[in-house]
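What you see is the complex with one protein chain gone and the rest in place.
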Amino acid sequence: MMNAESPVVSPQSPMLLKITNLQTRIAVRDGTVHALDGVNLEVAERETLGIVGESGSGKTMTGLSILKLLPQPGGYIADGSIVLDGVDLVGVPEREMARQWRGRRVSMISQDPLTSLNPVYSIGDQVGGPFLYHGLVHSRADARQAAIDVLRRVRIPSPESRLDDYPHQFSGGMRQRVVAAMAIACQPRLLIADEPTSALDVTIQVQMIELLKQIQQDTGVGIIMITHDMGVAASMCDRIAVMYAGRVVESGKVRDIYHAPAHPYTQALLASIPRLGQSRDRLSSIGGQPPSLLNPPKGCRFAARCAHRMTKCETDDPPEFKMDAGHSSACWLHEGAPHVP
Amino acid sequence: MQTERTLGGGLPPALRAGVLRRLLGQGIPWGSLTVLLLLIIAAIGGETLAPWDPNALNLANVFKPPAWHANGSFAHLLGTDNLGRDIFSRIIAGARVSVTVALYVIVLSGGVGSFIGLIAGFFGGVVDAVLMRLADIQMSIPSLALALVMAVVLDPSFTTVVIVIVITYWTWYARIVRSEVLSLKERDYVALARVAGCSNATILRRHLLPNVANTLLVLATLQVGQVIVFEASLSFLGLGIQQPDVSWGLMLADARSYMTHAWWLITLPGVAIMLTCLASNLVGDWLRDTLDPRRKQR
Partner (left out) sequence: MIRFMLRRIGLGGVSIVGASIVIFVISRLTGDPIVLLLPVDAPPAVIEEMRRTMGLDLPLWRQYLIFAQHAILGDFGNSYRWQTPALDLVLQRLPATILLACAGLLFSISLAVPLGILSAVYRGSWIDTFGKGFAMLGQSMPGFWVGLLMILVFSVHLGWLPAFGHGTAKHLVMPAIALGWYPVAAQTRIVRSAMLDVLDSDYIRMGRSLGTPEWLLVCKYAFRNAAIPLVTMLGVYFAAMLGGAFVVEVVFAWPGLGRTVVEAVFARDFPVVQAGVLLTSVLFVTANLLVDLSYGVIDPRIRHAD
């Protein structure tokens, strides 16, 4: 069931993924949580987009929405479009999602490699699985061979001999590679990495990032890197989208975001990162709490905590204003710039 | 499975206002509570409520079917048995026995079990090992088999029934209390309390009791049904309550020979057992769901 309009892919920049006005809701006993309230994102081929924000900002929910794996019961997409490779995923039925898309054209790596692997099945079984589900191979023997190949690609040493081992026989870093192998097995077009480094030590983090970059170079996969760690985002991403309370408040090239953050929230976020050489007695943090998404406030969601708050901010929701090439900010301070379509 | 209630005070949670409100707000199982209430009334006021003496023979009136049947009458609401005894009165008398047994058993097994669990957890080491082996041994003999062995030497009676069932169920309480004590021992705030001079008794009362009280209460309620079924089984075999006392299980045993022409004798006492069990299970589940909010999510 395709979107009635023609695919939203503008001829100048062939976007791999274009999310427009995504509204994801979760029905709970006390009402409806507006987990995502009009999210706009784009990812090009061979590009890494970082989504940063605090807990509850909607970063993970965005990833889940793309895969249409919202928490059940209660989760649903109320409006908007998610166009991947020219197809609007919002309209794709569940069976097709499982067979054609998940694990095949779009994959997800999540935070904890230990719990992402089934402890009672060998990694050969688990890594070989996706090949069989999506019909890329048709026999167990072929699946095993394919598994060996992909494990080699993620640099697991001597994969042939480790195929029948179980997850607990691998170290943390290796397990994360195995998870990566499962995700890239069928050469997806888009890879969503949800806090892939949070559970790892620093040295292994570096390896993981290297690995992802390598995979991107080899296969041209687009990567969405969800993280709360600005440092990781800086080293890995080409562009960054900053999310707050279910919205994208600022997005742009990495350089622009770090050196010229436009939105007050981004500025506060960056300012709160302790830097070497600073002489300060206290860490600066952003006072207050994110608003409840059960009854989202009228107006700008960051208004309550914003140092630059104006009267307009409390009543009207700012749209995303485009500032210069690829850099947009959803803040009334930047009014006067054309809207992002 | 536990929600921790710790430094807040030693009142058992069931008495605290917030919990009461929650209890009353959750679909209260009125039907079950009524059944249990009736049971208790029967137990207390049994003799006065029953229209007939449960043991009164009336050979002119044998095998009368229940009132709603063609040949029945309202004089004998649920009919009579092979000796003309009124079934309704006997069921009430049986209720009394069931409730008494359940009460004794739960209090004794709960008390003994909790105490043993306390000691095992508190002292640890050899004491713990020995007591836990004791529990293992108890669990390796099926309770009915144990009852049989006892019956060979002691004449079956109310007392033996209580003893057997207590021996069967104490381990449940012991394990719960023991594991709670063990986890308490690991907690920092207990060490702190000790440093601050609190006596062991105080620590136990303020920290152990609230956490454990919920689970024990739920367990006890759920066990009412199980105990009654067990007692019925024992009495049915002849190893439990003896004549002239009345027990539902005993009534079923008597009824076996008359199945072909007096279906109510074999059905009605069982229905009584079933309703009691059902009520205790529903109330127990309700208590469990309200006292531990985390479980509700499932």
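For clarity, chains are labelled A and B in written order, and residue numbers in each chain start from 1.
FYI, contacts are C-beta pairs under 8 Å (C-beta built on N, C-alpha and C of every residue); 3 or more make two chains touch, one makes a residue touch a chain.
It should be emphasised that the depicted structure is a prediction, and the values quoted were computed from it without experimental measurement.
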Out of B:Leu182, B:Leu209 or B:Ile266, only one touches the absent chain, namely B:Ile266
Answer key for B:Leu33, B:Ile141 or B:Leu209 versus the chain not shown reads B:Ile141
Contacting the left-out chain: of A:Ser110, A:Thr227 or A:Thr266, that is A:Ser110
Per the whole complex, from A:Arg99, A:Arg255 or A:Lys312 the residue touching the absent chain is A:Arg99
Had the left-out chain been drawn, it would touch chain A at residues 67, 69, 73, 97-99, 101-104, 107-108, 110, 112, 115-121, 129-130, 133-134, 166, 168-169, 179, 182-183, 185
Per the touch rule stated above, chain B touches the missing chain via residues 133-134, 136-137, 139-146, 148-154, 225, 229, 232-233, 236-239, 252, 255-256, 259-260, 263, 266-267, 270, 273-275, 277-278, 281-282, 285, 298
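Assume only the chains that are shown with their structure count from here on.
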Per the C-alpha centroid definition, the whole-Å distance linking chain A and chain B comes out as 55
